[in-house]
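Okay, structure first, notes after.
Missing here is one protein chain; the remaining ones are kept as they sit in the complex.
Right, subunit A next:
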Amino acid sequence: MLKIAKYIIFDIIRSKVLLAYTLLLLAISLTIFMSDADVTKGLVSITTVILIIVPLVSIVYATTYYFNAAEFTEMLVSQPISRRNILLGKFIGISSSILLAFIIGVCIPVCLFAFSATGITLMVSGYLLTLSFVSLAFLTSTITHDKAKGIGLALMLWFYFSIIFDGLVLLFLYTFADYPLEKAMIVLTALNPIDLARILILLQLDISALMGYTGALYQQFFGSGSGIIFSLLMQLVWILVPLFFALRIFKKKDL
């Protein structure tokens, strides 16, 4: 599977889309760090942008690439290699190329300008977010049969996780305002990889005091060592579970 991954990386790093993504991330990070002397504020701004762009590009690019390479996948299936290795090879290839863009576009500027615990949290969250959205892209690609539906579903998932989910949480909070919801909120957060990343980064910034009582609870839970481990584990679940289902579907799929 690493053999396939290697050649997919060779292919993707020469694509213009990935280059554009790298430059965009680089431009965003550099402008924010250059224009503001306060590094912490800069990190907050970068977090906001990254939580929108990274999931979007990861899921849409991975889905598009998957469908554009449909005939290539058929060719690979006709070779003596298992379907499991083909799919994992593709996953490793696509995700490491997108991660490479993230490393150049975000990690290097962060290391240069704002190397701190918060900076490291930001980088780790970005990695995990990329991986979980590539994994979701593989799930949408194996569920659907044509490109338009696949990309549509990918966009809907992104829209759900970055916008609709928060609306639903607000609705939930409003409806059950009379009940103690603190524990439920932690569970709800774990259901969205973007929220997990956001809370991890924000808590490192010590601005959770601004978030009121829930913020204090988050601070108590996610700020503790076991809370950090819990949220990292949940992010891993968000990477492994979609990939696992994608593998199961792909093994039985007609090409």
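Quick notes on this structure:
We take it that contacts are C-beta pairs under 8 Å (C-beta built on N, C-alpha and C of every residue); 3 or more make two chains touch, one makes a residue touch a chain; residues count from 1.
Here is the rule we go by: contacts and distances are computed from a predicted model.
Per its UniProt record, the hidden chain corresponds to "ABC transporter ATP-binding protein" from the list "Iron-chelate-transporting ATPase", "Response regulator", "ABC transporter ATP-binding protein" or "Carbon-monoxide dehydrogenase large subunit".
Shown as candidates are A:A20, A:M75 or A:L112; the residue that touches the absent chain is A:M75.
Annotation for subunit A: contacts to the undisplayed chain at residues 3-4, 6-8, 10-12, 14-15, 68-72, 74-83, 252, 254-255.
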